[in-house]
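For reference, the structure is listed below as structure tokens.
The complex appears here minus one protein chain, its other protein chains still in place.
First chain written, first letter: the chains are A and B, and each begins at residue 1.
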Amino acid sequence: MIARACRQLCALLALALLPAIVAGALQLHKVKPDPMPQVEPAQVRAWGEAVLLVDARPRKEFERDGLPDSVLLNEDEWNALIPDFLNQWEPDKRIVVYCGGGGCQASKAVAARLRTELQLENVHVLKGGLKAWRSE
Amino acid sequence: MFARLLLPFLLVAAAPACAELRWEKTTQSFDRSPGDPAVEASYAFKNVGSKPVTITKLRTSCGCTAAQLDQRTYAPGESGAITARFSLGDRRGLQGVSVTVTTDDRTTEPTVLSLRVNIADPLLVEPTLVWWRVGAAADAKVVQLTASPTRPVRIKSVTSTNPRLAVKLDTAAPGARYTLTVQPQDTASKEVAEIRVQTDFPPDAPRSYLIYARVK
Partner (left out) sequence: MALRVIELALRLGLAGIFLYAGALHAWDAPQFVMAIQAYDLLPPDATMLLGVYLPWVEICAALALLFRRLYLGALGAVAGMLLVFLGGIISAWARGLDISCGCFRAAESIQTHFPMLVARDLTMLAAVAVLFALEGRAQPRPAEWLMRPSA
């Protein structure tokens, strides 16, 4: 029975491949992989001062417990906050965007906009966010 | 004997099908323009069960979304609606938020109400930042401005806050494609400029776009 199940499973997986290839050809151009490199807190600490920390959370949370020397840049106030971000940005600094952690998407959204709109290259997302930063 | 052991399991497996709140729609999509402050969506439901249902928790996926409810408990046959308000801020592109609705019915999982908004900018500006290193060649850098083919956008004026960074607008296709060239006089020292592109769209409140130029 086990051997029969395995043979049938292989047949099923092969059967699913054909429509998947067709669907993939039709839809893959719409599927954007997550291109944002994530960086561990330990790595960011090792980079030392060559880092610009960007807080992607709402203003209240940034004012409550934003990381020292971080700059606020969120999608709520993007237009108003960009000039201050650019004042602190230096070409040789790595940009590390963080939010609360636990899977919040704000840091990825802000990092994606820095890459696509401002075409900045050295942009990373802090893996695990503030939660991971503070637990290390 | 085996059958009797399986019956309770079947009842548990069938439980999600007996959810007491029936929703008209759990996903709603909208189109908006940049500058629109918010989107509101109403999610109507009805208690189709035989017992009152109390909504115990409304959880939104982000602080930019607020959810409102007129009352918490709904008698059998009673209808209600949850209003979700998504503050758009300066967001662009396809956005999605959700409201998770939990009731006092422990046999059903929470309902997720989805709100999708496409915030389409009439003019695409690429990139919004041009920059040079101090001491590097003061080459001209190009910004492309592209409008949607179905919605022409005309550029009325281009101004720079810093005369040391010159700007020049070229029209590739009126209403459709423009090229903005930015060039510093030199890169001997740090410079800052904000370049404002004023358009004629939308007619009631024409938008302007900012392009940032830096010598760093």
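Convention: a contact is a pair of C-beta atoms (placed from the backbone, for glycine too) under 8 Å apart; a residue touches a chain by one contact, two chains touch by 3 or more.
Bear in mind the structure is a predicted one, so any value in this text is a computation, not a measurement.
Touching the chain that is not shown, out of A:Q43, A:Q88 or A:Q105: A:Q105 (per the contact rule at the top). Residue B:T102 is the one among B:S33, B:T83, B:T102 or B:N162 that touches the chain not shown. Residue B:R59 is the one among B:R59, B:K168 or B:K190 that touches the chain not shown.
Although one chain is not drawn, the whole complex shows that of A:Q8, A:N87 or A:Q119 it is A:Q8 that touches it. For chain B, the list of residues touching the undisplayed chain reads 2-3, 6-7, 9-10, 12-14, 16, 26-27, 59, 61-62, 96-98, 100, 102, 109-110, 112, 114, 116.
Across the interface with the omitted chain, chain A contributes residues 1, 4-13, 15-17, 19-20, 23-24, 27-28, 30-35, 101-105, 128, 131.
Criterion: only the chains that are shown with their structure count from here on.
The distance from the centre of chain A to the centre of chain B, with each centre set as the mean of the Cα atoms, comes to 17 Å.
Chain B makes touch with chain A in their complex at residues 62-64, 87, 89-92, 125-129, 131, 133, 194, 210, 212, 214, 216. Residues of chain A that touch chain B in their complex: 58, 74-80, 82-83, 86, 89-91, 104, 106, 113, 117-120.
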